[in-house]
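Note that this complex is displayed minus one protein chain, with the remaining chains in position.
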Amino acid sequence: MAEPARKRILVVDDASLVRMYYREALEAAGYEVDEALNGLEAMERLLSAPPALLIVDVNMPQMDGLTFLKVLRRQELPISGTPALVISTEAKPQDREAARAAGANYYLVKPVRPEVLTAYAALLTGRAA
Amino acid sequence: MEFVYRRTGMIFTEAKRYYVERRIADRMEAVGSATFASYFARLRTDQGGEVEQFINAFTVNETYFYREEHQLKCLTTDLLEERVRRRAPSDAVRIWSVPCSTGEEPYSLAIWLLENWRRVDAYEIEIVGSDIDTKALRAAEEGVFGKRALMRLPAELVERYFVPAEDEQWRILDDLRQSVRFSQVNLMDPAQTRPNGRFDVIFCRNVLIYFDDTARRIAAENLYENLAPGGFICLGHTESMSRISPLFEVRRFADAILYQRPIEGSDG
Partner (left out) sequence: MPLIRKPDAAAPAPETASDLAGASADARWAAARAMTAPGDVDALAKALSHEQNPRVREAILTSLARIGTRQSAGAVAPLIASDDAQLRAGALDALRAMPGAVAELLPALLTDADADVRLLACELARVIPEGAATAMMCDLLDRETEVNVCASAIEVLTEVGSPEALPALERCATRFADPFLTFSARVAAERIGGRR
């Protein structure tokens, strides 16, 4: 029986250590991982290789994660509805609200344990956990 | 490598890693850095103008006709079609090549359009070539090129658009030569960029990578002003606007990724 294609996750975070950390956890759980350093680069990657899930930081240079999500959600493209998990250092209720308003499906506060990350990935990509 | 990306906007794929490492080794030898750490420190502080040297080691500054043909293809297949969608034929299509160096790019655009754009006779097309270097501009106006510059052009196009000149050179047809306007422009100076007006497409390849943060912001804002709403800007294939400015929207086409000035004016 042929193996199903691995689901792709696009990790958008300007911190190389965060991207590396997520990549290890997600690859171990069987996902294919792409990376982008800011919202604008994320748009480029998205358009080239549509992922099943976006994991998005908020504070990034050039284009922050919330602006990126807002721009994405208002396009009328198939990728506009890609599920998005926002993972940020910002912990205030208004930050969570702002993320929801921008189009995040879920919001987590850093640091995130690998097992939590992969559980949410499974949930949002529709896989059995 | 992230530093390189941050500083210059140049992006390299994993496949290019060996190439990148070789270039770094070359530079280290050239400046006498014994360790990568000391070379990196030199690069970070731009000692002896090392950033420019570094970039030069990576960019092929050679210019020739029909360079990055996939972008030309994108122009006629996608960009112009979109630009003329609701346009009266009396409304000229304007394309800017900046920097234009010795003219290969603007003349390439002209030839490409005449050969490949199905609507080329339906619209007036204005091509402008600009550069900071007046010597290059004079050469561009002369329109004389050697074999190397023409190497990518099929023989029939050389026959069709050039006449032989002395010393194994070719001169572009007068008709074509006189239809491209050349102007001197420093991308950093709006007083020089603004008079060129608004364009449908701007080709700005392999120059922004040389600028520092502030300079790139200023240049990007100038270029924004020179774009009609919905107009496109095309960078070199290793360049990305994501290091330069959040003013533009990303558009992906079959043959290229470009950046677009938003159509709706954000107002108020």
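Observations on the structure shown:
Residue numbering begins at 1 within each chain, and the chains themselves are lettered A and B in the order written.
FYI, contacts are C-beta pairs under 8 Å (C-beta built on N, C-alpha and C of every residue); 3 or more make two chains touch, one makes a residue touch a chain.
Please read these numbers as outputs of a predicted model, since none were measured by experiment.
The chain that is not drawn here is touched, among residues B:51, B:100 or B:127, by B:127.
Per the touch definition above, the residue from B:24, B:79 or B:110 contacting the chain not shown is B:110. Residue in contact with the omitted chain (choice from B:149, B:180, B:202 or B:235): B:180.
Only one of the listed residues, B:52, B:69 or B:213, touches the absent chain: B:213. Residues touching the missing chain, restricted to chain B, are 2-3, 6, 35-37, 40-41, 44-45, 92, 94, 110, 113-114, 120-127, 175-176, 178-181, 190, 194-198, 212-214, 217-218, 221, 225-226, 245-247, 265-268 (touch as defined at the top).
Remark: the residues of chain A touching the chain excluded from display are 15-18, 20-21, 58-67, 89-90, 94-95, 98, 110-114.
One rule holds for everything that comes next: only the chains that are shown with their structure count from here on.
Between the Cα centres of chain A and chain B there is a gap of 33 Å. By the touch criterion given at the top, residues 16, 37-38, 40-41, 43-44, 47-48, 62-63, 67, 71 of chain A touch chain B in their complex. Those residues of chain B that touch chain A in the complex are listed here as 2, 5, 240-246, 249-250, 252, 257.
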